[in-house]
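Take a look at the following structure, please.
Only one protein chain is missing; all other protein chains are in place.
To keep things simple, chains are lettered A and B as they appear, and every chain counts its residues starting from 1.
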Amino acid sequence: MPDSVTPYDGPVLEIEDLCLSYYTRAGEIPAVVDFSATLAPGESIGLVGESGCGKSTVAMAIMRYMGSNGDIVSGTVKFKGRDMATLSDEELRQIRGSEIAMIYQEPMAALNPSLTIGSQLIEVPMTHDGVSKEEASKRAIAMLADVHLPDPERLMEAYPHQISGGQQQRVVIAMALLSSPSLLLLDEPTTALDVTVEAGIVELIAELSRKYNSSLLYISHNLGLMLEVCDRICVMYSGEVVEEGHIDSIFSWPKHPYTHGLFGCIPLPHADKNARPLKAIRGQLPLPHERPQGCYFGPRCDFFKAGTCDQESVRMSEVNTDDDPAHRVRCKLWNSIDHDAAIPMGDAKPPAEIGETVLEIDGMQKYYEVRDTSFAAMISGKGVRQVKANEKITFRAGRGETVAIVGESGCGKSTFAKVLMGLEQATDGEVRMNGIDIGGMPVQSRSPKQLGSLQMVFQNPNDTLNPSLTIGAQIGRVIKKFGVETDPVKIQERVLHLLDVVKLPRDFAIRKPRQLSGGQKQRIGIARAFAGNPAMVIADEPISALDVSVAAAVTELLTDIQRENQTTLLFISHDLSAVRYLADRVVVMYLGMLVERGTTDEVFSPPYHPYTEALLSAVPIADPQVEKRRIVLEGNLPSALNPPKGCPFSTRCQRRIGEICDNEPPPVQFNADRHGIACHIPMEELRKVEPVIKVSDKKPDPAGATP
Amino acid sequence: MLIMISKRIGFMVLTMLVVSILLFLLLEYSPGNVAVKVLGPYSSEEARQLWLERHGYFEPLWWRYGSWLGNFINGEFGDSVRFRVPVSEVLWPRLWNTAILGFWTFAIMIPLSLILGVLAGMREGSRLDRIISVGSIITTSVPEFASTVLLSAIFVFGLKWLPGTSSMTSGFEVKQMILPVMVLIIYDFGYVARMTRASMAEVMTTHYIRTAILKGLPYRQVIMKHALRNALIAPFTVIMLQINWLLSGVIVVEFFFAYKGFGALLLEASLNQDIFVIEACAMVAVFVAVASQTIADIGYTYLNPRIRFT
Partner (left out) sequence: MSNIIETVTPAPTPEAAFMRALKSFALLRESTPGMVGAFLVLFWVIVAILAPLIAPFDPLATLQPMAKPGTVYSMGGTFWLGTDHLGRDILSRIIYGSQTVLFYAPLATLCAYTLGILMGLAAGYHLGWWDIVLSRISDIILSFPVLVLYIIIIATIGSSGINIIIAITFASAPGIMRIVRGLVLDLRNRDYVAAAQTRGESALYIMLVEILPNARGPLIVDACLRLGYVIITIGVLGFLGLGLPPPDPDWGGMINETRKMAMIFPHMTIFPVIAISSLILGFNLLADGLREVSLRD
């Protein structure tokens, strides 16, 4: 390669005034406007923003892979001083995969399903370094060991679907690093993974980029993650960078109203729903072809000044009030905004009163039977196996209380919701709702009143509404079905009232779901759940598919309605920050087992169950003042078909004490009245554990601090 | 895998049994009709009764079905009413002729449609893609009976290059094969090509192809190694199902060109109410169809590692 002859020591990547557009039937749609960035060797830069802000497009443009309808309108991308636009296809091919490599959001989709992992790995050195197959295999095996995958030789022969999601992402990382690229593009590399797996991947990326001295361009929507991996970040909004600078200056002294707004939307460990409610950014992200004149953020900005912000387009300006020379902001008024008062903060609210017990779950179990048709199973007579989706679940929820069920994928939290809703029946134990056991009562045999008093908000906004019916018809149907109203006029009135409650315009009643945004659909889902004046609402990951600013608004809406109606909320989530913010009580689940339960404060401070401890450590926190103890779990989530005999967590536990963990189910020990931990470690030992998260007292609110 | 194969074969046997029961009920349920069909409408009542008794038609229904099935499995299908010889004497040579016709059709059609489908799907929306796509829609839209007429109008009557019938009376002649094979290809290749195109186009939009391109692999390697392997799994099944399809297609072609094949035999038999020939042909046709379906399923499992190793 020419670069090795004359060593290049300038910046790895220089992007100047880059404008990218897609061409569609509707005309030219600018995806990225006026983007500039420079990346020095070994440096890592983060692109952060909500969906549709153009961050992935930038990565694809660097690779010059825009698809047939995308193009670079103006500006240059220089890689090691060479303008990417001037390269021939062949030169481009030689750079792709050897000098610039990419790691993708969904590892399963990024790997070819019908080729072995080995054959997909060895083609990288064979293509770029021209080495023999044997040599390439040797390098691939070494690299698989480098990404901490067990048994690399055997893995080479495996197909992608045979390994877990976290392992697949490690394979993709190995593939990217095989030719020691000088630039690594990471497009939401951990978004599709569980938190504890994510923590491992993030650590691996940091470790390897140091080892191979690659520069990183890290794309994510997660501000907390940025804090852990990047030196500098660019905050993007609607196709342009609104603020950029060193990670510390952005987090400590943000200057752009949008950045302020983002921080106001993220639940932090030292904030809860009563003392410091989230403050959503009002309005919606403009569609690319409907961007306003002047500042794109103008219509949503609290500091908007007509005549200044809605004129010509805004350029980046230097921020010279802190000691970060790279700190720049795209706002005309940044100097006149009082940044101390700029942190959006909702008004404090009195905590809700918790009334009598509404839901009581006692030793609930749900087993599935799975037929194993493999030959070995037939011979050994284990044709039918049991999957323990829920094992001995016990907890209570009072009126007006928010109980969160936390766990990663496969922990049985969705099965639990199905049993409550009557879509599945409990195998054993009791589920008492207002004193009546409904665990074995299928939905068909519940009365309209029972149905109406227990409703659900679903996860996926695009799936929650019937695309063929109008919003009004769908809510109206629920009202009629639960017998709230029977007179068509009254039903219509109640539909409009519910739209008011979820703060949507009344004319949405005649719209079809596809005319609504994700957040709006989720609001309709909430309206539908509350149509029958429910005593309890189950919210199954209601905000996990939404962008932060929208999620904050939906979260607030949900808690407000709950507070007003004294509804019990069962909040199912994998997101510990949201749980900590919202919940009064927390139930932590792992592989169908309840491992810890207690009030939010009890669960989030020692003594912890070792799994809770690891989970807490894994959650990225968007606050530089927070110090975390790092705990990275080894190994994979065991299959629910073949769970460990003793404690379900024993295979990955960082505090495993011996064979007793593998062989005997752990007893539930009580630290306080209703704070139970299912663990073999004596309670005295667990009490000695240091807190995972420490918030330094010096600056209680970093976002408001001035230099 | 073994379990899966034995399951498929078990299902195949079951299907054949159900089909045989249906056929038996449909065609032999009332002995009176059978006698009329075999002995003709002008036979005397006495002769009919005599024939029925001699052939065991007064036994109970299940017994009749059992012995009928037993004979069937042994290859004794009864006598053809029209040809006055055992059915198997007519059936096997006819089936062989159809096999030859089918072989040539497949030998040309499969490579042709796969290549065109892959070329079209490789660059979706390109000019080549549009030409191939529209071309294959047009050829599939001309029914076989229409293209037989059109092609013979051109090649037989217009250019006088090819014979208009393919009865092979004076031994096997390649020239007589050309038109029937051509008609079958024209009608069927468009379907396979479109399926291949759709499969290829879908694969080209997947993320793993993007991965392969951004790995810096030469385009040729992206196509040959990464795309084709996945894109050809679906067409494989489609091609195996075309065997079933071809059994329909040959009926028209053989009928028109007077080719002495299986399809023409079935058609003649049904027009002449030649009951035992209908039974035998239907069973053979279903057997071939079910067998090819079974092979398709097993092959699909084998080709797709996601199912093979779970």
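Quick notes on this structure:
Everything that follows uses one rule, which is that a contact is a pair of C-beta atoms (placed from the backbone, for glycine too) under 8 Å apart; a residue touches a chain by one contact, two chains touch by 3 or more.
What you see is a predicted model, and the numbers here were worked out from it, not measured in a lab.
Checked against the full complex, the candidates B:Y42, B:W62, B:F157 or B:F172 give a single residue touching the omitted chain, namely B:F157.
Within the full complex, the residue among B:V13, B:L61, B:I115 or B:A146 touching the omitted chain is B:A146.
Of the candidate positions A:D463, A:D500 or A:E664, contact with the hidden chain is made by A:D463. Here one chain is not drawn; of B:V134, B:M224 or B:I307, the residue touching it is B:V134.
Residues of chain B that touch the chain left out of view are 11, 15, 18-19, 22-23, 26-27, 133-134, 137-138, 140-146, 149-150, 152-153, 156-157, 164, 244-245, 247-249, 251-252, 255-256, 266-267, 270-271, 273, 278, 281-282, 285-286, 289-290, 293.
Listed by residue number, the positions of chain A touching the unshown chain are 25, 421-423, 443-444, 446, 448, 451-452, 455-456, 458-460, 463-470, 472-478, 480-482, 488, 491-492, 495, 509-510, 525, 528, 532.
Convention: only the chains that are shown with their structure count from here on.
Across the complex, chain A is touched by residues 2-3, 125, 206-208, 210-218, 221, 225-226, 229-230, 233, 303-306, 309-310 of chain B. Contact residues on chain A toward chain B in their complex (touch as defined above): 63, 65, 68, 93-98, 101-102, 104, 106, 109-115, 123-124, 127-128, 159, 161-162, 172, 175, 373-375, 378.
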